[in-house]
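Removed: one protein chain of the complex. Kept in place: all other protein chains.
In order of appearance the chains are A and B, and numbering begins at 1 in each one.
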Amino acid sequence: MLKKLLAACAAITISTSTLVTADTLDEVVNRGTLRCAVVLDFPPIGFWNERNEPAGFDVEYCKDLANSLNVKVELIPATWSERLPLIVTRRADVVIGSTSDSLERAQTVGFTIPYAVFVSQAIVHKDSGIETFEDMKGKTVAAGLGTVQEQWYEAYANEWGSDWKYQGYQSENEVFLAVQQGRVAAGMTGNIVAGPIARQYSNIELGPVLPFTADYVSMAAPRKDVSWLNYLNLFIHQQVRTGRYQELWEEFVGGEAPDLRTPGVYY
Amino acid sequence: MDYNFHWQPVFRRLPELLLAALDTLQVAVLAIILGIILGLLLAVLKMNATGKLKPLNWFARSWIELARNTPVLLQLFFFGFGLGALGLHLSPFMIVLAALTFNCAGYLAENFRGGLQSIPETQLRAARSLGMSAPKAYYYILFPQVLRNVWHPLTNQIVWAVLMSSLGMLVGYQELAGSAQYFASRTYRIFEYFAVVAVIYYILVKLILALSRLVAWRIFRGQGGV
Partner (left out) sequence: MEMFSALRPQDLWFLAEAAGKTLWISTLAISSGTLLGILFGWVLSVSGRLGSMTLGAVLDVFRSIPLIIQLVLFYNLFPIIGIPLDPFTAGTIVLSIYTLSLVSNVVRSGIESVSQDLRRASRSLGMSYWQDMRHIVWPVGLRAVFPAWVGVALSVLKDSALVSVLGYVELLRASQILITRTQEPLIIMAIVGLFYFFLSYPIARAASMVEKRWQQ
């Protein structure tokens, strides 16, 4: 009898506690706006168009997500290093900002399944003479502050010994500008960004593909909010299933959208 | 409150942060020294608008007004990507040093001009008539008085240079704020890092003010308060 009573009490406390703690999904629906953080100096994934409005693949994903919830979208432009603090301090509901799903980061925020995948590639100044990754040894190399490229490069460079010069910039755009002006020999970024950048500037050439692992990028959301992460996972799944993923990829990047599955392993 | 503070990683980085504080001091002190030299030059040029000095006078006025009427952050970006567009590449350290020097020189020039103008010309003439050479008269009569007049604004300018050198983090210079930001970009704990860094800046400023008072007490002793 006592056991049953205790169990009932426990059941009540559990159910009431789940009742009072609304998850982000509830908050968004009640608020009527989705606060979606994006990085807008990463064309064609996120950029400012000629009317000085946010545009790009990630921006469309924010809008689609808001549509699926039937709420308005509030875009929060962020730099690379601001992305995760925005989630930690709850100023954004979700970051759709090409965030690589590293284990180090997963200790701070929660990640969805990957929604896109990149390959890390360098862009180089035309006079730099860089053709392979090894050529970058001893030259000044730039990346965005707080990117995985920065962290992966540092690991490689530490193996090279003291013979490396690195320059971290606040935004991806400053990395492009630094390469274009010749302040640095090479910049590290994603392959789909490298292409348009190299076409845009006469001073910039497509550099070597970097020997880093494939860059699976996920949406980031509050770590403990599993129900919200579940919703986001389903959203990513539906984007692929409905063909919207391919459609947006064609519009902004061009060609076949990459397979989001990792061969040989369950997610 | 749904936030757990992580202080331990910050304290582990404390030695590196303190070393970075030395970089902050270094760039600020260098900027002040260069700023004093250039500021004096600008002040003298601004006060002399005759004959051959006319173009230089115009140059000094432009420098002073530009330095005082645009944000130092914009000046910093100019010395970075602005000059870069012209093919002139400064290292992050040089960008911060150049911008702070440019700015300090503009502000100090006006302080020095005020300090110089507050001393009656008759004093200099009296000194000369007593047989002092011009440099001697400047050194013994003018300089001590100007120094006393500008001591307080000069101290403020040094404090200001230390505080504004924190903008180095926006152009990739890893001084105190820049290092904190770099470390924080790994652990994503900006608040904790910046809170600790704020305390370090506070201590730096208090040390500078104490030192300034001590020096002032030593050199202006018997001349009344500053």
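By definition in this document, contacts are C-beta pairs under 8 Å (C-beta built on N, C-alpha and C of every residue); 3 or more make two chains touch, one makes a residue touch a chain.
Quick caveat, the model's predicted, so the values are computed rather than measured.
**Student:** So which of B:57, B:166 or B:187 would be touching the chain we can't see?
**Tutor:** Missing-chain contact among the listed residues: B:166.
**Student:** In the complete assembly, which of B:42, B:141 or B:177 touches the absent chain?
**Tutor:** Looking across B:42, B:141 or B:177, the contact with the absent chain belongs to B:177.
**Student:** If the hidden chain were put back, which of B:14, B:37 or B:73 would touch it?
**Tutor:** Of the candidates B:14, B:37 or B:73, B:73 is in touch with the missing chain.
**Student:** Any idea which of A:177, A:194, A:217 or A:260 touches the chain not displayed?
**Tutor:** If we include the chain that is not displayed, A:177 is the one touching it.
**Student:** Even though one chain is hidden, which residues of subunit B still touch it in the full complex?
**Tutor:** 1, 3, 65-66, 68-74, 77-78, 81-82, 84-86, 159, 163-164, 166-167, 169-170, 177, 190-191, 194-195, 197-198, 201-202, 205-206
**Student:** Tell me where the left-out chain touches subunit A, residue by residue.
**Tutor:** Those residues of subunit A that touch the unshown chain are 40-41, 43-44, 47-52, 55, 76-78, 82, 85, 89-91, 171, 173, 176-177, 180, 196, 200-201, 251-252.
Everything that follows uses one rule, which is that only the chains that are shown with their structure count from here on.
**Student:** Would you kindly tell me how far, in whole Å, the mean C-alpha position of subunit B lies from that of subunit A?
**Tutor:** Chain centres of subunit A and subunit B, defined by C-alpha means, are spaced 39 Å apart.
**Student:** Could you please specify the touching residues of subunit A with respect to subunit B in the complex?
**Tutor:** 80-81, 84-85, 88-90, 104-105, 108-109, 145-146, 151, 167-170, 174, 177-178, 181-183
**Student:** Would you pull the subunit B residues touching subunit A in the complex into a rising list?
**Tutor:** By the definition above, subunit B touches subunit A via 2-3, 81, 84-85, 87, 89, 92, 170, 172, 181-182, 184-191.
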